[in-house]
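The complex appears here without one of its protein chains, the remainder shown in place.
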Amino acid sequence: MQGHLSLLLVVIPLIAAPVAAILPRGRLSWALALVVAAICAILAGVQLWAVVHDGVISYELGGWAPPWGIEYRIDAVNAIVAMIVAGIAAITLPYALLSAEKEIPEHQLPLFYSAFLLCFAGLLGITQTGDIFNLFVFLEISSLSSYALISLGQKRQALTSAYQYLIMGTLGATFFLIGVGLIYSQTGTLNMMDLALRLPEVSGLKTVHTGFAFIMIGFALKLALFPLHLWLPNAYTYAPTVITVFLAATATKVALYVILRVLFTVFPHDFVSATPTGDLFLLSGMTGVISASIYAIYQVDVKRLLAYSSVAQIGYMALGIGFASSLGVTATIIHLFNHALMKGALFMAVGTIIYRIGSCHMDNIQGLGRQMPWTFGAIVIGGLSLIGVPGTAGFISKWYLVLAALEQQAWIVVAVILIGSLLAVVYIGKVIEVLYFRPAKETHLAVKEAPMLLLAPTWVLVIANIYFGLNTELTVGIAQRAAQVLGVTSG
Amino acid sequence: MTNNLILRVVSKSLIPLIIVFALYVQFHGDYGPGGGFQAGVIMSAAIILYALVFGLDAAEQVIPSTILRILASLGVLIYAGVGVVTLFLGGNYLDYSVLGETRVAGQHLGILLVELGVGMTVFSVMLIIFFAFAGRGRP
Partner (left out) sequence: MDFIIGHYNYWIAIFLMMIGFYTVISRGNLVKKIIGLNIFQVSVFLLYISMSTVKGGAAPIITAGVKLYSNPLPHVLILTAIVVGVATTALGLALVVRIKEAYGTIEEDEIHQQDHSL
């Protein structure tokens, strides 16, 4: 079965999803989802290990040889992203049991977990597949289920934000479809490796340029790259907490992976460097970091504050892509990994407060830090990591990003990264100030620490933040390997 | 519309034909144009017509929504299950060739089963969507 590893990663959650839907009780579906996520996390770990040691894995679906059949092609880049998705799912699900029971009516729980598994399968599928149209199908599987999941939020604004996301997401996916169609019309192939072989011959054509632009814009929408991020703050604020944790830590990462793949593997390097793509990524990254951080400072809802901070963090990742150097791409991949850890930890910690008092508005949560010390500790450490304090994972990604900027002597970018970190100090400081230094509301004096089942997954991520801040061998090693696979030459 | 004699008679005589046509499209799909997607939609159109003429309650008696939910899941499971069976027979996922004595026979059997799964799911999902919308707001 070893050879079928890369495929089982997608098929197991796909098979489990319809089963979860017909199970009679929410807890049974949850148990199934948990088992599936744990198996997938193990498989993804084995896959990552196999890729690092033995090189690329290629799997022919249905026994049809590529480029005619669909090929699953795994190298260091997919393997690390698949690991993030599966790992975060396995950590989120223990957290989901109590949190989802509180926020979602019991009769909807089986369908909730079914949709969760579908979203999970879709995201894993995007990372595994080597066929660009298959990628579109998995993209839609994950997007459709995430619209449904977001709409399950408690407030009625969840419905409007899910609708908004549906419109924006479908536009993005259709843009991607147009781009794929235009490129298919010129090359006659949909396999990514085959496209990479054939595109250099036709790269001068206007059709190919147009297709490239459509694909980039389509995925920039999905990635919520500034200024196409408008759907993200609402969606993250009103979605059920578990879904916010899961999507914040995985969905944007997968979109970023697709952009990396298309930019560096599918299209030839001289084609991309002849277009202003790099400069556009730098520009939108810089404006995104500054403006989204400023927006974050003015938010009064902690979930929304963190959502804006996510937009800023996506800006950092865009900066790394913009440099198109091996250091830059390494920094992007490191940040992709680390951001999943810190945002996962922060949203989970905020979720435990929501579990206790049903809100995370600044007026309601004041003073709770002293009553919920473990939750408060998680927010502090996650926040420090977000700022980029040495000793946390966030520092490593910022460090490599600054190195990449210095290498290109892009002083403005260095300044932007530093200003962005200072702004992060302000908005994280604001949360900590409210949580710890203000007196608690009288109605909330009896609020106790959250249950163990919510704290344990949170602290797993918090400890991971510290671990990957001290031991950089694993993340940096794999990220450098991934940058190498993408064929980015330095300079 | 329940009282309109012409509608009742015409739809009663049309529904069997629609179902037969759906089955034709379903099982002809491996040789000619057709397949599970189209057959599922045509089949569900027959039930939707029945619901339009005879009322939602009558249609839900024909196919209760719990059965629809199970059918929808079962269809996906048949599809995925065929893939898993091919794995155990030593082929790649969804490699139908290992299913039969010869390559062609295997491919034939494989696509037939997979399309059956697709047909079931499309049929029941279309009806679930219809019932969900049409039944909204009823007591």
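Residue numbering begins at 1 within each chain, and the chains themselves are lettered A and B in the order written.
Here is the rule we use: a residue touches a chain if its C-beta (ideal position, glycine included) is under 8 Å from a C-beta of that chain, and two chains touch if they have at least 3 such contacts.
Quick caveat: nothing in here was measured; it's all calculated off a predicted structure.
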Which displayed chains the hidden chain touches across the whole complex
A, B
Can you tell me which of A:156, A:206 or A:448 touches the chain that was removed from the display?
A:156
Looking at the full complex, which residue from A:133, A:399 or A:467 touches the chain that isn't shown here?
A:133
Consider the whole complex, including the chain that is not shown, and state which of A:83, A:121 or A:166 touches that chain.
A:166
Interface residues of chain B (partner: the chain not displayed)
32-33, 37, 122, 129, 132-133, 136
Contacts of chain A with the absent chain, listed as residue ranges
133, 136-137, 140, 144, 147-148, 151, 156-157, 159-160, 162-163, 166-167, 170-171, 173-174, 177-178, 181, 184-185
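The rule is simple: only the chains that are shown with their structure count from here on.
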What whole-number Å value describes the gap between the mean CA coordinates of chain A and chain B?
36
Touching chain A in the complex: which residues of chain B?
69-70, 72-74, 76-77, 80-81, 83-84, 87, 91-97
The answer for chain A against chain B in the complex is residues 1, 4, 7, 11, 14-15, 17-19, 21-22, 59-63
